[in-house]
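One protein chain omitted, others in place.
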Amino acid sequence: MEMDVASVQAFLDEHFPQGYGRVEAVAPQTARLRLTVADEHLRPGGTVSGPTMMGLADTAIYVAILANVGPVAAAVTTNLNANFLRRPPVRDLLADARLLKVGRRLAVGEVSIHTDGDAEPVAHVTATYSLPPR
Amino acid sequence: MEMDVASVQAFLDEHFPQGYGRVEAVAPQTARLRLTVADEHLRPGGTVSGPTMMGLADTAIYVAILANVGPVAAAVTTNLNANFLRRPPVRDLLADARLLKVGRRLAVGEVSIHTDGDAEPVAHVTATYSLPPR
Amino acid sequence: MEMDVASVQAFLDEHFPQGYGRVEAVAPQTARLRLTVADEHLRPGGTVSGPTMMGLADTAIYVAILANVGPVAAAVTTNLNANFLRRPPVRDLLADARLLKVGRRLAVGEVSIHTDGDAEPVAHVTATYSLPPR
Partner (left out) sequence: MEMDVASVQAFLDEHFPQGYGRVEAVAPQTARLRLTVADEHLRPGGTVSGPTMMGLADTAIYVAILANVGPVAAAVTTNLNANFLRRPPVRDLLADARLLKVGRRLAVGEVSIHTDGDAEPVAHVTATYSLPPR
């Protein structure tokens, strides 16, 4: 790995202090984030908002890129596609990202989000990042 | 129109108080929202965050549905696809939504987001809503 | 399973004779199709065309629905999102579909396509089907 959990978390804290979730694990091609759900993430009726889940998924793929490629601060999301599958209850969310491709110019990943303790995904996201020249 | 600007805004304020943007206009198949950018919408480096733009786009399509179909509180987003085109500066964003389909069970819309005063879009979003039985 | 490999294949042959690929396996939530690449699937330069891969992925999710839900001829694709990851060589393609959700009105699945003998995916697809009332 190019960066471990602590160094990825430190990088996020420095560069993206308003980020979503804490890094729980990184491994070849993968990363896991946990979001402790707070009032700012909720929608009326007691469910987690769509933008919160999309922000979490976006961050999870970015963390997988950081851990596997190194500290590329200038990577930017160019496309994000989200399918919302079930209404998440107000509990911690886990986001499991997996890189599908890391090319010279683009990285693509997918993320499955589920509620801690439930097996069924609440959302599934794919996203593309444009990578700066290395 | 089933609802005008004031009644859609009142509906949003009641049901989605943490929403994104203010309703500026509604018309057959379309709606326009304005987001006054604040600290909570920013990313380091002085740009609007992706989740902010996705939340704004999602709300804009919902507003177009409300104005054209009526107050369907139980409509839920099932898919959202975003293309991020340019880095938005820290200025008001305008989101122009257009409904592509309003069926019995699904509504689909597209949104173009641009910075107030610039013609070029900073993001383009399509989204699908599942509609409750009417 | 509601349908096995032979009965799903017979259903496809009857209802979608111009379909993509042969059913190799079905299991809870999953299905595998194989496409024997022919001239009609190729693009100049010796690679499989995008529409061929999208058609294969679309069929693979449909097969997973048939096998797990039963013969729903009236299911229709409402959204398909494809990420093209690598240039496939002219060899058999395998499409592995997995259902992310089977609801009352919508089913969502994801598909990973890879060349027979290669581990890396050449394309990744998610798609939504609208299901008829059962």
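A, B and C label the chains in the order they appear, each numbered from 1.
As a working rule, a residue touches a chain if its C-beta (ideal position, glycine included) is under 8 Å from a C-beta of that chain, and two chains touch if they have at least 3 such contacts.
Because the structure is a prediction, the values reported are computed rather than measured.
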Chains shown that the absent chain touches, full complex: A, B, C
Contact residue for the chain not shown (choose from B:7, B:30 or B:83): B:83
Residues belonging to chain B that touch the chain removed from view: 81, 83, 85-86, 100-101, 108, 110, 112, 120-121, 124, 126, 128
For chain C, the residues touching the chain missing from this view: 15-18, 20, 40, 42-44, 49-52, 54-55, 58, 76-84, 87
Residues of chain A in contact with the chain not shown: 78-79, 81, 105-106, 128, 130
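As a convention for this text, only the chains that are shown with their structure count from here on.
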Rotation angle superposing chain A onto its copy chain C by C-alpha atoms, nearest 5 degrees: 180
Central chain (by mean CA position): A
Same-site or different-site touching of chain B by its copy chain C, using the half cut: same
Chain A-chain B separation of Cα centroids, rounded to whole Å: 23
Between chain C and chain A, distance of the C-alpha-averaged centres to the nearest whole Å: 27
Between chain B and chain C, centroid-to-centroid distance (C-alpha), Å: 33
Shared-contact residues (touching 2 or more other chains) in chain C: 81, 128
